[in-house]
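There's a structure below that I have some questions on.
Heads up, one of the protein chains got dropped from this complex, but the rest are sitting where they should.
In this document, chain identifiers A, B and C correspond to the written order of the chains, with residue numbering beginning at 1 in each.
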């Protein structure tokens, strides 16, 4: 599926003195969701790193629509935006009780771990992903 | 000054297993820079919160151009984008040895702490900020 | 039950450049476990805070026996040590594939939120907890 959702319960340490979830915490929720998406596809982010490809974030956009709070049960939806080239683009929607609280997107770059040069999306991922867009 | 810079030395806990600064860490560097900017203006973020106004982030954009590493000495420049209304917009440039590694911007919303409704930028801040744009 | 376990999957952001889970991350796992313990008892940490009692940590001890890694599925066991007075003492054991990787304990203090003075464990918690020790 292009779409995948995970549940995240807000941790106490993820709040700040405003009494809300700190805006930086959602960045980590996005990360957890896209790693789960990769895993759900039958692939392993860890294995990809061991094979010499890293996937650093090159762009991050977040819109904070509503606050969330400690102990809230969030649903983080991640969707692959397009067939990956040397970039992997995801869109995110975070809901709290069916209300959208945060949206965002990230661009990740496939890089050779040794040279730090861009590489194309590995074939084993393309094989899994391409059918999702047909 | 519309512009203000702080120095941040990358902490060990801010790295990840890629051996780079985790992308989420820069979000906290932006935050530290804008709070220092407010402080440099002769105002106090703490006092503003105590007076009943909170400033949550409503939009965040980050472009990651180059990696940074543990123990790097980063210079985080923050610039006020426009005269604040009910929003406060900042642009950021992070340099590592004179090379730009990350850029970004944030939109913050002035909110009444009790009602969570938007309010206008307080007069004591406008008085300090308006002359910077003339 | 005096004992309660939760599962935590290690997040990417919780690793450091050693390639291991950063030692500070376990402090947050302990916190998540004890809040789940309170919840499992039929109580709510949030409600307790709203009623004017806070529970800051006054002592923390951690022994790191084995490293854990990104994506590991940890089981965090938390056990109440004694009938609470003005303190709440928990012991923790974190296992990774049935192997103990981290142990620890924390002492929390019941404080009045306004005065910051110690208070006794609230009766509604004592009623739930006391039978566990008989």
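Operating definition for what follows: a residue touches a chain if its C-beta (ideal position, glycine included) is under 8 Å from a C-beta of that chain, and two chains touch if they have at least 3 such contacts.
Keep in mind it's a predicted model, so treat the numbers as computed, not measured.
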item: Residue among B:32, B:82 or B:99 touching the omitted chain; value: B:32
item: Sites on chain A contacted by the missing partner chain, in the whole complex; value: 12-13, 15-20, 22, 24, 70
item: Residue numbers in chain C that touch the chain omitted from display; value: 17-18, 20, 23-24, 27-28, 31, 49, 54, 56-64, 67, 116
item: Chain B residues touching the omitted chain (full complex); value: 11-13, 28, 31-32, 35, 44-46, 69-71
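What we mean here is this: only the chains that are shown with their structure count from here on.
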item: Most central chain, Cα average position; value: A
item: Equivalent interface positions on chain B and chain C, same or different at half; value: same
item: For chain A paired with chain C, centre-to-centre distance based on mean C-alpha positions, whole Å; value: 28
item: Distance between the centres, which are taken as Cα means, of chain C and chain B, whole angstrom; value: 33
item: Shared interface positions of chain A, touching two or more other chains; value: 28, 31
